[in-house]
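Note that this complex is displayed minus one protein chain, with the remaining chains in position.
Our next item is chain A:
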Amino acid sequence: MAAAPPSDFNGGKVESSEAGSKWLDAHYDPLASIHTFSACLALADLHGDGEYKLVVGDLGPGGQQPRLKVLKGPRVLTESPLSELPAAAVTFLKDHHEPRTPALALASGPCVYVYKNLRPYFKFSLPPLPVNPLEEDLWDQAKEDRIDPLTLKEMLEGIREKAEVPLSVQSLRFLQLELSEMEAFVNQHKSKAIKRQTVITTMTTLKKNLADEDAVSCLVLGTENRELLVLDPEAFTTLATMKLPSVPAFLEVSGQFDVEFRLAAACRNGNVYILRRDSKCPKYCIELSAQPVGLVRVHKVLVVGSNQDSLHGFTHKGKRLWTVQMPAAILTMNLLEQHSRGLQAVMAGLANGEVRIYQDKTLLNVIRTPDAVTSLCFGRFGREDNTLIMTTRGGGLIIKILKRTAVFVEGGGELGPPPAQATKLSVPRKTRLYVDQTLREREAGTAMHRTFQTDLYLLRLRAARAYVQALESSLSPVSATAREPLKLHAVVQGLGPTFKLTLHLQNTSAARPLLGLLVCFLHNEALYALPRAFFKVPLLVPGLSYPLETFVESLSDKGISDVIKVLVLREGQSAPLLSAHINMPVSEGLAAA
């Protein structure tokens, strides 16, 4: 591994933050095209020759071409296609035969494929689930044509509503059909026995009866129908079955099956359940109130990563010990175990392209990678003891070797005050002019104040006067009198010399219609000509806006404009109800001509 040519990696990019990094960059191939999860990575001496290989259950780009790849160093040794996507890959010793080469187990769909010496050796299928007896009975009747499709449908629906045991796919599919298709469906499928099958969601290993490194291990499977199965390593019989309240997504086991073991299962409902040897159902429950994204046991502490960007530490009884906040979403987690120094730590691959290594809540190391790491694995690879294997979101493969001199110490990551504390405050600057003005104010503050107050009073007075005047002469476009609540606004359209003037008149009273109103235009007759300067307004229904249109002809060719006043009057009264001043635009048409 150490001999792997460093030629094909971009040293500058893969480098860890510190100059004296703890890691040697062994290999980086951004185009390795490995798309997988941490659960599908395993390191093992598959041929018993002392060369540890990397086993990858590869989902393929877009999860389309699942493959089993075995890598020796950076090279792909063998590659074989899989029929279904691999959910987990583990290596384990299944018997005491010499040479003690580990077997490889690959969980995929409802089966576990066991390989020995990289050759297919055995296939274990999950036992089919019990079918609902009522349902079975119904299909039996259908087989003998003693029941018509419609009754079948009704009966099946009844079972779906109430029964504990869910229906088989066949029945569910049948329930979806239209009336016309039912007959054919029944005829096609009635001879087949109905069955329910589940799939494996996760898999791990559990030592059988010895704690040694090279002891025989059982396989532990988590299934979609909320069960955990422990398989005998030799006969592949089910040794134990445990029930969970939800579907397990990650498993973590310690102990030995024949002695005592603890099983932690992180489930899809956001809880982590802890089971023991003699318990058929969970003994403790950790409620995360978020989705777990990884589960790792470090010594006696269960470390759970949640999708709210945090790592939590729990005791094996489910008591929370600590919480650490991450700078980005956690994508994957795995255990880092350095046997030579007796170190165990958690590695977490984050969405911001960092891999953080924590021992309890102290950050030991941060590795920056060119792409977000989606799967992690640490252990012996080739002949090198401490190798870190990472695959990235884009399908890249990164291999790093921990320097033999490297010692993880606390504070290897960030410590001390946050970096923001070192940046200066951006206090807005003041100009020379500001200072001068300040000085002037100091000298002549009283005068300024007086002038200001006087002007303010004058302003208020003027405003009040103008307001009174407007009220008196109904100059405003809104009439506030109780009898004729009206609103007016005007729009001028066109470039000239002919404009279209539209008045929008609205009766704002709650219920009373208005009748007998007149509109009158006042304008300079030298400048503008209107077809009708005076007309009657139709009855105004409350709430509606009435557009009243008229044309205005501009007579001047000098490019000047004037104001047209619009008055709304009540019949028989000389004082207008309201008025509007319309600033006419300059006639562009004439100017151009």
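Here is the rule we go by: contacts are C-beta pairs under 8 Å (C-beta built on N, C-alpha and C of every residue); 3 or more make two chains touch, one makes a residue touch a chain; residues count from 1.
Keep this in mind: contacts and distances are computed from a predicted model.
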Tell me the UniProt name of the left-out chain, picking from "LYR motif-containing protein 5A", "BHLH domain-containing protein", "BBSome complex member BBS4" or "Sorting nexin". "BBSome complex member BBS4"
Where A:P120, A:P133 or A:G158 are the choices, the one touching the absent chain is A:P120
Have a look at A:R100, A:R173 or A:K558 and name the one touching the chain we're not showing. A:R173
Which parts of chain A face the unshown chain closely enough to count as touching? 37, 59, 62-63, 68, 80-85, 87, 109-111, 113-114, 119-125, 127, 161, 166, 169-170, 172-173, 176, 188-189, 191-192, 197-202, 224, 234-237, 247, 249, 268-269, 287, 289, 291-293, 307, 320, 322-323, 325, 329-332, 351, 374, 393, 417-418, 420-430, 434-435, 438, 441-442, 445-446, 448-450, 452
